[in-house]
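My questions all concern the structure below.
Just one protein chain is left out here, and the rest sit where they should.
Let's look at subunit A:
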Amino acid sequence: MSWLQVAVSQSNEDIFDEDADEMYLLQKEWNSTMKKRLKEGYRDGIEAGKELALQKGFNQGYRHGAKLMITCGHFKGTLNALLSWCHFNRHDSALSTINNLLDVIGKHEEDVLKCLNSAEEQPHLGHILDSVQDMDLNHTAGTEYKEVKDGKHKKCGSCDDNICRKNGEVGSWQSECSKANLCTDPDKSTLAWVQKQTVWLVEQLGLSPDTLHHIQQLEH
(Lines give C-alpha, C1' and ligand atoms only; values in the text may rest on other atoms or scores of the structure.)
Protein backbone atom coordinates (compact mmCIF):
# COMPACT_ATOMS: atom_id res chain seq x y z
CA MET A 1 0.00 0.00 0.00
CA SER A 2 2.93 2.24 -0.23
CA TRP A 3 1.52 3.96 -3.29
CA LEU A 4 -1.33 5.15 -1.14
CA GLN A 5 1.00 6.60 1.44
CA VAL A 6 2.87 8.40 -1.26
CA ALA A 7 -0.34 9.77 -2.71
CA VAL A 8 -1.54 10.95 0.70
CA SER A 9 1.71 12.58 1.62
CA GLN A 10 1.84 14.28 -1.77
CA SER A 11 -1.64 15.63 -1.37
CA ASN A 12 -0.69 16.89 2.07
CA GLU A 13 2.27 18.73 0.66
CA ASP A 14 0.16 20.11 -2.15
CA ILE A 15 -1.12 22.81 0.15
CA PHE A 16 2.37 24.30 0.40
CA ASP A 17 3.51 23.30 -3.04
CA GLU A 18 3.94 26.76 -4.48
CA ASP A 19 5.90 28.03 -1.49
CA ALA A 20 8.01 24.90 -1.32
CA ASP A 21 9.06 25.28 -4.93
CA GLU A 22 9.98 28.86 -4.40
CA MET A 23 11.89 28.09 -1.22
CA TYR A 24 13.71 25.33 -3.02
CA LEU A 25 14.71 27.64 -5.84
CA LEU A 26 15.78 30.34 -3.45
CA GLN A 27 17.79 27.85 -1.46
CA LYS A 28 19.44 26.62 -4.63
CA GLU A 29 20.27 30.11 -5.77
CA TRP A 30 21.60 30.96 -2.34
CA ASN A 31 23.79 27.89 -2.32
CA SER A 32 25.22 28.55 -5.74
CA THR A 33 25.91 32.19 -4.88
CA MET A 34 27.70 31.23 -1.70
CA LYS A 35 29.63 28.54 -3.51
CA LYS A 36 30.69 31.16 -6.00
CA ARG A 37 31.83 33.48 -3.19
CA LEU A 38 33.75 30.62 -1.62
CA LYS A 39 35.49 29.90 -4.91
CA GLU A 40 36.26 33.55 -5.55
CA GLY A 41 37.65 33.88 -2.08
CA TYR A 42 39.77 30.79 -2.57
CA ARG A 43 41.21 32.12 -5.80
CA ASP A 44 41.98 35.52 -4.26
CA GLY A 45 43.52 33.79 -1.26
CA ILE A 46 45.79 31.57 -3.33
CA GLU A 47 47.11 34.54 -5.24
CA ALA A 48 47.69 36.64 -2.15
CA GLY A 49 49.30 33.80 -0.20
CA LYS A 50 51.57 32.85 -3.03
CA GLU A 51 52.74 36.36 -3.73
CA LEU A 52 53.69 36.95 -0.14
CA ALA A 53 55.34 33.59 0.37
CA LEU A 54 57.41 33.64 -2.82
CA GLN A 55 59.76 36.35 -1.61
CA LYS A 56 59.97 34.89 1.88
CA GLY A 57 60.74 31.46 0.46
CA PHE A 58 63.28 32.89 -1.94
CA ASN A 59 65.14 34.62 0.88
CA GLN A 60 65.17 31.50 3.02
CA GLY A 61 66.30 29.30 0.16
CA TYR A 62 68.95 31.79 -0.87
CA ARG A 63 70.56 31.86 2.57
CA HIS A 64 70.49 28.09 2.77
CA GLY A 65 71.99 27.60 -0.69
CA ALA A 66 74.66 30.25 -0.20
CA LYS A 67 75.86 28.83 3.12
CA LEU A 68 75.83 25.29 1.80
CA MET A 69 77.82 26.12 -1.31
CA ILE A 70 80.43 28.52 0.04
CA THR A 71 82.40 25.55 1.35
CA CYS A 72 82.55 23.94 -2.08
CA GLY A 73 83.72 27.28 -3.40
CA HIS A 74 86.52 27.52 -0.82
CA PHE A 75 87.83 24.13 -1.87
CA LYS A 76 87.52 24.95 -5.55
CA GLY A 77 89.36 28.25 -5.19
CA THR A 78 92.08 26.73 -3.02
CA LEU A 79 92.69 23.91 -5.49
CA ASN A 80 92.71 26.37 -8.38
CA ALA A 81 95.36 28.44 -6.64
CA LEU A 82 97.47 25.34 -6.06
CA LEU A 83 96.96 24.31 -9.68
CA SER A 84 98.26 27.62 -11.01
CA TRP A 85 101.16 27.61 -8.55
CA CYS A 86 102.20 24.09 -9.62
CA HIS A 87 101.86 25.15 -13.22
CA PHE A 88 104.30 28.07 -12.74
CA ASN A 89 106.71 26.04 -10.69
CA ARG A 90 106.68 23.07 -13.06
CA HIS A 91 105.35 20.53 -10.59
CA ASP A 92 103.75 18.73 -13.50
CA SER A 93 103.18 15.52 -11.58
CA ALA A 94 100.89 17.32 -9.14
CA LEU A 95 98.71 18.82 -11.89
CA SER A 96 96.70 15.70 -12.63
CA THR A 97 96.13 15.05 -8.92
CA ILE A 98 94.77 18.56 -8.44
CA ASN A 99 92.65 18.27 -11.56
CA ASN A 100 91.18 15.04 -10.25
CA LEU A 101 90.36 16.67 -6.92
CA LEU A 102 88.73 19.54 -8.78
CA ASP A 103 86.60 17.03 -10.65
CA VAL A 104 85.52 15.47 -7.37
CA ILE A 105 84.55 18.90 -6.04
CA GLY A 106 82.71 19.70 -9.28
CA LYS A 107 80.74 16.47 -9.01
CA HIS A 108 79.97 17.12 -5.36
CA GLU A 109 78.77 20.59 -6.23
CA GLU A 110 76.42 19.18 -8.82
CA ASP A 111 75.05 16.70 -6.30
CA VAL A 112 74.40 19.46 -3.78
CA LEU A 113 72.62 21.49 -6.47
CA LYS A 114 70.47 18.56 -7.55
CA CYS A 115 69.49 17.90 -3.97
CA LEU A 116 68.73 21.54 -3.27
CA ASN A 117 66.45 21.47 -6.26
CA SER A 118 64.55 18.38 -5.20
CA ALA A 119 64.62 18.81 -1.43
CA GLU A 120 62.84 22.12 -1.59
CA GLU A 121 60.04 20.40 -3.43
CA GLN A 122 59.10 18.07 -0.63
CA PRO A 123 55.37 18.14 -0.02
CA HIS A 124 54.04 20.06 2.92
CA LEU A 125 53.48 18.10 6.08
CA GLY A 126 49.84 19.14 6.36
CA HIS A 127 49.05 17.73 2.94
CA ILE A 128 50.65 14.42 3.73
CA LEU A 129 48.81 14.21 7.00
CA ASP A 130 45.55 14.97 5.26
CA SER A 131 46.13 12.08 2.92
CA VAL A 132 47.12 9.88 5.86
CA GLN A 133 43.75 10.68 7.35
CA ASP A 134 42.06 9.94 4.05
CA MET A 135 43.50 6.44 4.21
CA ASP A 136 41.08 5.77 7.06
CA LEU A 137 43.66 4.34 9.42
CA ASN A 138 42.97 2.96 12.85
CA HIS A 139 41.91 5.01 15.82
CA THR A 140 45.34 5.46 17.40
CA ALA A 141 46.74 6.80 14.21
CA GLY A 142 43.84 9.24 14.09
CA THR A 143 44.62 10.74 17.47
CA GLU A 144 48.26 10.94 16.68
CA TYR A 145 47.35 12.73 13.51
CA LYS A 146 45.57 15.34 15.57
CA GLU A 147 48.52 15.72 17.89
CA VAL A 148 50.84 16.13 14.98
CA LYS A 149 48.55 18.55 13.21
CA ASP A 150 48.40 20.71 16.31
CA GLY A 151 52.16 20.92 16.33
CA LYS A 152 52.26 21.46 12.60
CA HIS A 153 55.56 23.28 12.50
CA LYS A 154 57.68 20.59 14.03
CA LYS A 155 60.48 19.41 11.80
CA CYS A 156 59.65 16.81 9.22
CA GLY A 157 62.19 14.22 10.30
CA SER A 158 61.09 13.78 13.87
CA CYS A 159 57.40 14.51 13.98
CA ASP A 160 55.57 11.56 12.61
CA ASP A 161 57.81 8.61 12.93
CA ASN A 162 55.04 7.23 15.08
CA ILE A 163 52.53 7.25 12.30
CA CYS A 164 54.97 5.76 9.88
CA ARG A 165 55.95 3.00 12.23
CA LYS A 166 52.43 2.06 13.14
CA ASN A 167 51.15 1.91 9.62
CA GLY A 168 53.13 0.01 7.08
CA GLU A 169 51.28 1.59 4.19
CA VAL A 170 52.66 4.99 4.97
CA GLY A 171 56.20 3.69 5.28
CA SER A 172 57.06 4.73 1.77
CA TRP A 173 56.45 8.32 2.70
CA GLN A 174 58.86 8.03 5.60
CA SER A 175 61.63 7.01 3.28
CA GLU A 176 60.75 9.89 0.97
CA CYS A 177 61.02 12.18 3.92
CA SER A 178 64.36 10.93 5.15
CA LYS A 179 65.68 11.07 1.62
CA ALA A 180 64.75 14.74 1.48
CA ASN A 181 66.49 15.35 4.78
CA LEU A 182 69.65 13.67 3.59
CA CYS A 183 69.57 15.66 0.42
CA THR A 184 69.89 19.03 2.06
CA ASP A 185 73.07 17.71 3.55
CA PRO A 186 74.86 15.65 0.92
CA ASP A 187 77.77 13.51 1.83
CA LYS A 188 80.17 15.68 3.75
CA SER A 189 82.76 12.92 3.75
CA THR A 190 83.57 13.84 0.13
CA LEU A 191 84.91 17.20 1.24
CA ALA A 192 86.77 15.65 4.16
CA TRP A 193 88.42 13.25 1.73
CA VAL A 194 89.40 16.06 -0.66
CA GLN A 195 90.83 17.97 2.28
CA LYS A 196 92.96 14.99 3.35
CA GLN A 197 94.28 14.53 -0.19
CA THR A 198 95.08 18.22 -0.47
CA VAL A 199 96.94 18.27 2.85
CA TRP A 200 98.99 15.30 1.70
CA LEU A 201 99.75 17.02 -1.60
CA VAL A 202 100.81 20.26 0.07
CA GLU A 203 103.14 18.30 2.36
CA GLN A 204 104.64 16.54 -0.66
CA LEU A 205 105.21 19.87 -2.41
CA GLY A 206 106.90 21.23 0.70
CA LEU A 207 104.73 24.35 0.80
CA SER A 208 104.74 26.83 3.67
CA PRO A 209 103.12 25.94 7.03
CA ASP A 210 100.77 28.87 6.36
CA THR A 211 99.39 27.14 3.28
CA LEU A 212 99.01 23.87 5.14
CA HIS A 213 97.27 25.66 7.97
CA HIS A 214 94.89 27.37 5.53
CA ILE A 215 93.84 24.03 4.05
CA GLN A 216 93.40 22.45 7.45
CA GLN A 217 91.16 25.33 8.39
CA LEU A 218 88.75 24.68 5.52
CA GLU A 219 85.43 23.66 7.00
CA HIS A 220 83.26 20.94 5.63
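In this text, a contact is a pair of C-beta atoms (placed from the backbone, for glycine too) under 8 Å apart; a residue touches a chain by one contact, two chains touch by 3 or more; residues count from 1.
The rule is short, and it goes like this: contacts and distances are computed from a predicted model.
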The chain not rendered here carries, per UniProt and among "LTO1 maturation factor of ABCE1", "Ribosome biogenesis protein C1orf109 homolog", "Small ribosomal subunit protein uS2m" or "Protein farnesyltransferase subunit beta", the name "LTO1 maturation factor of ABCE1"
Touch with the missing chain holds, among A:27, A:60 or A:100, for A:60
Among A:22, A:110 or A:203, which residue is in touch with the absent chain? A:110
Contact set of subunit A toward the excluded chain (per top definition): 33-35, 37-85, 88, 102, 106, 109-110, 112-113, 116-117, 120-122, 124, 126-127, 207-208, 210-211, 213-215, 218
